[in-house]
Structures are given as C-alpha cells and as structure tokens.
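Only one protein chain is missing from this complex, and each of the others stays in its spot.
For chain A:
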Amino acid sequence: SCPTMGRAMGLAGLLLGLVVVPAVLVSTNLRRGTPRTEAEPEPSGWELAADAVPEDSLWPLPQWVRTYPRQLQLAPSRFQLVHGAGSSAGPSCGLLQDAFRRYYEYIFGHSRWRTWVRRPLAARAEPELFQLQVVIEAGDPGCDRHPHLTSSEAYHLTVTEPVAILKASEVWGALRGLETFSQLVYEDDYGSFLVNESEINDFPRFAHRGVLLDTSRHYLPLKSILTNLDAMAFNKFNVLHWHIVDDQSFPYQSIYFPELSDKGAYSSNLIYTPTDVRLVIEYARLRGIRVIPEFDTPGHTQSWGKGQKDLLTPCYNGKQPTGSFGPVNPVWNTTYDFMTKFFKEISSVFPDEFIHLGGDEVDFSCWKSNPEVKEFMKKQGFGIDYAKLESYYVQNILDIVSSYNKGQMVWQEVFDHKAQLKPNTVVQVWMANNYARELSRVTGAGFTALLSAPWYLDYISYGQDWKKYYSVEPLNFPGSEEQKKLVIGGEACLWGEFVDATNLTPRLWPRASAVGERLWSSSNVTNLQDAYKRLTNHRCRML
C-alpha cells in the first residue's frame, strides 16, 4: 500500500496509508487461472524501503543526476519557492507564482502545515534548506506565452544548503524542474521533510510528449480533463491532443456554428463552452502543456451532419438516397466555405500553432455510391481511385488551415494516400502493423513523425502491461540520423469507446507514465527493475 502523502488527484475515497512498500504493481504469487508465465521475483510487500535512495522516486528519470548522502531539512513554515536574483521572471510572472504555490502544496501537503501550532525546530543534525530559487535565464522568460514545440524545457537543479537553485532558460524548464525537485523531497519516519544534496541536469529527449483524450465517444466533464492535466504534469507530458469531436457526438460549442453542438452533442449539458475551452487551455498552459485540438475530417464526422445540413455526403442505393450519410462531401463548394469559416474560428480559439486535422479511416463506400461524387471523380480524372479524392479534399483543408498560419498534424493515412503535405506537417503513426516501417517511410519523405502505434492505452490487458509500453524504442527503425531527428516524439492514446469519467484516471495512469519516461528520458534508461521501483513510488505520490 502507498506511503504518506499522495497528491490527491481527486479520486473519491482514496486511502493514504502510512506504510512503506507500495504493493499495487506487485504481482505476488499470482493465483488462479492460467499459470503465470511472467518471471517476476517481486518482493512480497514485506520489504521495508529502508535502503531507498533518493533517485528511487524520480519519474521520469532525468538525463543526469547526482545525489549525495548529506541530507537537508525543510521546515514547512519557513521554506519558500522564490524568484532568484538575476532571473528574467519576477513576481509579475503569474505562471511561476501559480507554480510556486502548487508545488509548495505538493511538497508539504495541504494547508494543515500552516495552521498547526508547532514547537520551534529542535536542534537537528541536518542543516536547513530555506529556499528554492528559480532563475530564468532567457531575456524573454515566456510567462505570458503559450508553450510550443521548440520551447526549451531544460533545467539545472542544484540542491545544497542553504538554498537550492533551479536554473532554466524559459519558464517551461522551471516547471519541469519544480516537478523534479518535489520528487526529491521525502518525509522520514518522524515526519520531517528531507532532501538530499543533489545536482540535476535535465532536458527531454523528445519535444512532443502527448496524451490523447477522446471526448466524443464519451463526454468527459471538465474536472476529468483538468485532473488529467495535473497527472500529465507529474509525468512531464507537454501536449494534450484533444480529440474533441467524432462520429458519436459533437460537444464543442462553436461560436459561428452553434447548431453543431446544439444538435450534435449527446445533450445540451454535455458540451464544452468557449469558457470551458479557455479554462482547459489556460490550465494546461500553467503546466507547460500545449493543447492541440483535433477536428477530424472527412471521416469520423457523423455528428457534424446533425447540425450542419449539406455537409456530409448523402449515400445512395442506386438512384435513391438512402437517408444515411458518409464522410464530408468533397465535391461541393459549400463544404469548403464551411471549413474556411469553421477553421477560422478554431484557429483563433486555440492558440497552439498546430491543429490536428485527422484524415484517418475514411470509408469510401458512401462516396462511391453517390452520383455527384462519381461524376466529379470522372471530371477530375481520378478514375476509381478514391484515395485521390480524399487527398483532394485534405489538400484543400490543409491550404485553408495554412492560410490561418497554423501548422497541421494528420494521421498516417493522409501521408499513405499520397496527399500533398506542407513541409512542416506532422504525421502521426498509429497503425500497429509494422509501424517501424511507416516511421521510415514518413521520415524518409522528409516529414516529422509522431509515434502512437504501440501506445494505444485503451487496449487494456491483464497484468503489468506498462512494461510493454516502456520497452518501445521509438527510433528503432531503419533510417539515417537525419531521419531519426524527424521523429519529434509520441502520444499515448486513450480512445473513449469504453472510457468515461468513471474509469478514465485508473485506466490511463500510471500506464501512461511508462510512455512519459520513454519520451523524456535517455534511450539507455531501459532497466525494468529500476523502472518498477521508481514507478511504484511515483504512482503512490500521484494519488
């Protein structure tokens, strides 16, 4: 069971035990059913973590860590997180002010420390650590900006008496460093807060480390999303890929096209208003997390048709419309008029420089049945190759979105079907079959790639499947050094077919943590035993 303070991610009825070895990931003496084939000499939950080392609770593991035996003590009533001398950020930096308060609470637990009457500190062997000073080094710290793909997240942390120093080029690195610092502080058996002298130099291996949430298959209340952003920050994830609408429902309340959610949401209260959206974006920003919305077209759009007449392709049976609809209709001008206006709104609502345009799993059968579409195919000389029609559509959308100065992310089919992509388009590789080869192809063609294929966390299975996610090596594909550089990272995907607020958190975490470390830490951090030890500690802390 879990040792003291969890960070209370808001799970009801959470138990915070006082004991030493967390047993959650322990699969002792597994009984029943098929005999265990996994070889795991896990401790039976009896071992005290007496010989725990400070690094035992770092997740993800920083690039370079040195810890020393000398311990420093922190007094909750005196310890402060402050701006250091020479920092380009100061008290007006709302993002850091907010982070200081947040991390103080994570480190010491909630306000009870401030209100309890306590006796003055008795003489102790350990010297006291009074402050963590945060020094932002770049001229423009980035306090009021949004993080982006090229933001610096590097930091240097020195923990020594009497003050610890956290240096980072930009505020994003400071956020990462604060998380790490909070992971170094621990409580001893007597309730004292201690930290070992240490020095850490850290930066992420991959710049794009994301989590995909699907709010169309099941609506996710705001609280769920925000809790998830907290968890992402604990794991140094920096992108929320918000797959906000799809076939099943359209919860995004559009300003220009209110009918989309009026008619397309599951119900009138299961929507995201502009205020909700702003809240998510800001909450994420304060944690150094980019919000990349996905408005997936031309497939996955059934719910769009409810509120937008004449957007989807009417399917035919012979000469008669069947009454059902297929993907977005690529032959009508009105489609592109709509998309132009719609993406104008999206481009202004979502500040990130990228928008995900989807483009996956387009079922051609409806198009093939529609006489206008067939006519159009002939006129364009596409023959019977509907992939060409899809590309025609996609290219138009890419142009529209480009005109708003947004970069584009697309699912791999868009690339596979040979649409003409803009040079900075990010291709997300999701098909599990031979994804290494796809990475070769995408990067070989000069496009940046994101890996999701081995990280579909909605595919649950029995046992410690985090190990299989952890063991993925994204750059394990045939390709040159240049090609490998084009892999900017990956995303853990939690598709929503079987997920809603009742099971999101335990399903996603701590399994996504495995992906988080794989994307942040060095490629040689692969030892499963060590990861197990750190992950168990980290999981308890996250609770």
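As a working rule, a residue touches a chain if its C-beta (ideal position, glycine included) is under 8 Å from a C-beta of that chain, and two chains touch if they have at least 3 such contacts; residues count from 1.
In the analysis below, contacts and distances are computed from a predicted model.
Colleague: Could you check which of "BHLH domain-containing protein", "GATA amidotransferase", "Beta-hexosaminidase subunit alpha" or "BBSome complex assembly protein BBS10" matches the UniProt name for the chain that's left out?
Modeller: Not shown, but named in UniProt as "Beta-hexosaminidase subunit alpha".
Colleague: Can you work out which residue in A:P274, A:G446 or A:G463 touches the chain that's missing from view?
Modeller: Considering the complete complex, A:G463 is the one touching the chain left out.
Colleague: Which of these, A:Q80, A:S403, A:Q420 or A:N503, touches the one chain of the complex that we don't see?
Modeller: A:N503
Colleague: Taking the full complex into account, what residues of chain A touch the chain not shown?
Modeller: 1, 11, 13-15, 17-19, 23-34, 44-45, 458-464, 498, 502-503, 505-507, 543
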